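Apart from one protein chain that is not included, each protein chain of the complex appears where it belongs.
As written, the chain order gives the labels A and B, with residue 1 at the start of each chain.
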Amino acid sequence: MKYSIFSLARAALSGHKNWQRTWRDASPKDHYDVVVIGGGGHGLATAWFLASEFGIKNVAVLEKGWIGSGNAGRNTTIIRSNYGLPGNTGFYELSMKLWERMEQDLNYNSMVSQRGVLNLYHSDAQRDAYARRGNTMRINGIDAELLDQAALKKMLPFLNFDHARFPVQGGLLQRRGGTARHDAVVWGYAHAASELGVDIIQNCEVTGFVRDGNGKVTGVETSRGKIGAGKVGMAVAGSSSRVAAMAGLRLPIESHVLQAFVSEAIKPLIPGVMTFGAGHFYVSQSDKGGLVFGGDIDGYNSYAQRGNLPVMEDVCEGGMALIPMIGRVRLLRQWGGIMDMSMDGSPIIDKTPVDGLYLNAGWCYGGFKATPASGFVFAHLLARDESHKEAALFRLDRFQRGAMIDEKGQGAQPNLH
Amino acid sequence: MSNSAIPSSTIRMEDASVAEFSWDIRSPIERALVVGPYGALGEAGVSLTEIRNFDLVQVMARRGKAAEMTKPAKARFGVAAPEMPKAVSTADATLIWSGPDQFFVLSKGGKHTTEALVQTFASSASLSDQSHARVLISISGPKGRMMLAKLSSIDLHPDAFPAGAAATTSMDHTSVTLWRGNDRPDGQAVFNVLVFATFAESLWHTMLDSAAEYGVEIGHSEDLA
């Protein structure tokens, strides 16, 4: 069904009893042109772009749980394109442009809110680094403003400007950045893809790959039977290594746990997204009023979907250093998602050495903002067998070639990103 | 020289106004430590005392020589050096476990300095003088354990951490060596913390924050607890 003011009025007149399901809960067919493993944001976006941009509509998305059951349902919802390295800058701006038209594209309210993303700086050296990042962004046609302390005092008078160790000196602001409603994004892609004929198959776990005599992947074994496929794309985030292992591949990826936190609702305080530059803490405020915040990964391999107290303490210390007034706000809930940490902190969107198998992985803890562009370039790769130009550097073999995209400048160790 | 008309670039080094160094031995927390009461008024719940001017030697077995370190240690101190997290006191020294195959020798008066111990451990262990590298803080008082519990994840209940118990651990993200000495004559427990000199002021402030609600009696002493 198409959502509009008229469908809303019609539904209201009939007492809201005639709403149709947002997407069809499909059962698997014998064969698809493309099977996408993983019904998160990236997998669903890939399927929608395959159907809408590349004319491939005989597509299935296989999800072992239900749509929204993983990281797509519980992340900190930030969208931004403030990257400084070739490979990342253009890609994330492509994503930002797709966010800006997403709701019209999908006929779905994904609550994209360009409320601004502000990275604070606390030293002269950090200011210089942000000035350079901002220049890089502007050269690439991306909005960026370097704000000084006086400007910030008007915007955010409650910050701890005179902190003895980490005084807030200013920040790099991208006004077009902001937030989007995480689960409405996957629901929107599921809705729009399903409308175009894509089968979204939940509770369907991939247990192996079907290979022909030449080793080419020709389908998948699943908990709901064998499904044939012309091509198979993997978009399974923290499960990347486990699924790749079924095809005999080892990846330059470790799975780590990242915690996200939500406080009780308070009155409007934080207008946009804000990051502390001296510790790892970032925060925004949801439309319901809760502070949504997070920090570092816990730092050890994990598939457990829960974290531990030391990082929680570290994140809260960062929050207290930056905004002492939130000290008495109570923490409402917390969750740990499994991140596919690549070795340089940047993603991998590439063919694999296995014919017929394509990889979309290594998003670390920044996958949400990439959702639309990730789907678009992965669909491009699956449809045309060549990388989209904005994803040309996200190669699987870049570690072997020494062509890392080390945005954080911390070297090639997953627990540093 | 300050009124000289000579351009500064021609001032000879020995005439220049450079910082005057004092080589007096001073406590790393001399500025932070203010003797007297702190925090809540009334009878102090916590006593924080910095112990000054001690000899502290780290003894670490050389690779594969841990067993050979035992005998000379016993001959020297009259007791076996601790092989697990414990502190052992003799008449003139305290031996504190500081990790596998290593311990501290804490003493006063120059009897157990590095120079004095070097022969004892010549064939088994390496020595490192830590006398000026650490600050020693002694914590006692009826609320001393309550205050430490806020900083430490170690179970400090008397059943779990009796007199003579020791731990290498962290407080407020700072590495410390913690041990419980002999109780005071009035029966109160005494906890001792060795902390790296450059981290000491930070930990001292944290301890003051933690202890303020109980009232603090701040002092320093030349005597080992």
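Note that in this section a residue touches a chain if its C-beta (ideal position, glycine included) is under 8 Å from a C-beta of that chain, and two chains touch if they have at least 3 such contacts.
Following the convention adopted for this analysis, contacts and distances are computed from a predicted model.
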Options "Sugar ABC transporter permease", "Spondin domain-containing protein", "Sarcosine oxidase subunit delta" or "NitT/TauT family transport system ATP-binding protein": UniProt name of the undisplayed chain: "Sarcosine oxidase subunit delta"
For the chain not depicted, the shown chains it touches: A, B
Of A:Ile142, A:Ile253, A:Ala321 or A:Ile405, the one touching the omitted chain in the full complex: A:Ile253
Identified contact with the non-displayed chain, of A:Thr46, A:Thr222 or A:Ser302: A:Ser302
Contact set of subunit B toward the excluded chain (per top definition): 60-61, 63-64, 66-67, 84-85, 98-101, 153, 167-170, 173, 175
Positions on subunit A contacted by the hidden chain, ascending: 241-242, 250-255, 299-304, 306, 308-310, 313, 343, 399-400, 412, 415
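Definition applied: only the chains that are shown with their structure count from here on.
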Whole-Å gap between the CA centroids of subunit A and subunit B: 49
